[in-house]
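Note that this complex is displayed minus one protein chain, with the remaining chains in position.
Now for subunit A:
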């Protein structure tokens, strides 16, 4: 009898909630609903759809690996993958390096610091629709400032976003312009944690500006740099809004990604397949390939960080 009682007590104990425990569970319930319905359930559903034909009118029909094998032979998918990688490879280093240079310039007692910072924030707080019309002032092939400048310099005007070879570089330039203010502030926070006496020690040893940057600044902010790189790679890989807005036509999703798919990226392809052509299964397969690639890239970046990221002991 005693034994039974003891067992019963240990058995019931975790389920007996204190008053505080009840409040705790109640107060986190919004997140619990979020997690169960909108994360856990959706992940399983999306995995299931990726092995199905699903047009949203009829129930999903299991087709095994068919979506994935079709993707392997889909030339537009490969083009979208290539463009996504190309965009990321151009964008991430360019934005990171330029943001670091700007942050280093701002990291001292300058007059009008706040105004300088705000000038760099206006693109950050603008929607891509605003950016579209603002960028048009520069890159409009007929009357944009860029071509006006080229003509004045005696060079050939360009088609910019309508040119197969220029469209991604131009999109990258605009993306850097829009995002650099945000990255600059992240770097500024990192730079302000670098102890002043390290620079003084470097001064005593007669180090120049570039040497100090190379041997003091870079190693000490490598943790921040690492985060910036991981975060911007993940976001860039999933970029949709910019391509949709800047290469589309009046918000027609099937028109975006041109010219001739030269700015088609994975997220846009996923959207076209899913929401324009109602191939939800196929779109889910693209989503999972994207997810797996992001996972691998993050893993590689984490592995590589041991080689160059310097954490203070």
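One rule holds in what follows: contacts are C-beta pairs under 8 Å (C-beta built on N, C-alpha and C of every residue); 3 or more make two chains touch, one makes a residue touch a chain; residues count from 1.
What we mean here is this: contacts and distances are computed from a predicted model.
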{"item": "Among \"Carbohydrate ABC transporter permease\", \"NADH-quinone oxidoreductase subunit I\", \"PepSY domain-containing protein\" or \"FeoA domain protein\", UniProt-listed name of the chain not shown", "value": "\"Carbohydrate ABC transporter permease\""}
{"item": "Candidate in contact with the missing chain, chosen from A:65, A:89 or A:145", "value": "A:145"}
{"item": "Candidate in contact with the missing chain, chosen from A:85, A:101 or A:166", "value": "A:101"}
{"item": "Where the unshown chain meets subunit A, residue by residue", "value": "14, 17-28, 30-35, 37-39, 41-43, 45-47, 49, 56, 101-102, 104-110, 114-123, 125-130, 132-138, 142-145, 148, 151, 177, 181-182, 185-190, 192, 196, 199, 209, 224, 227-228, 231, 234, 237-238, 240-241, 244-245, 248-251, 253, 267, 270-271, 274-275, 280, 283-284, 287-288, 290-291, 294, 298"}
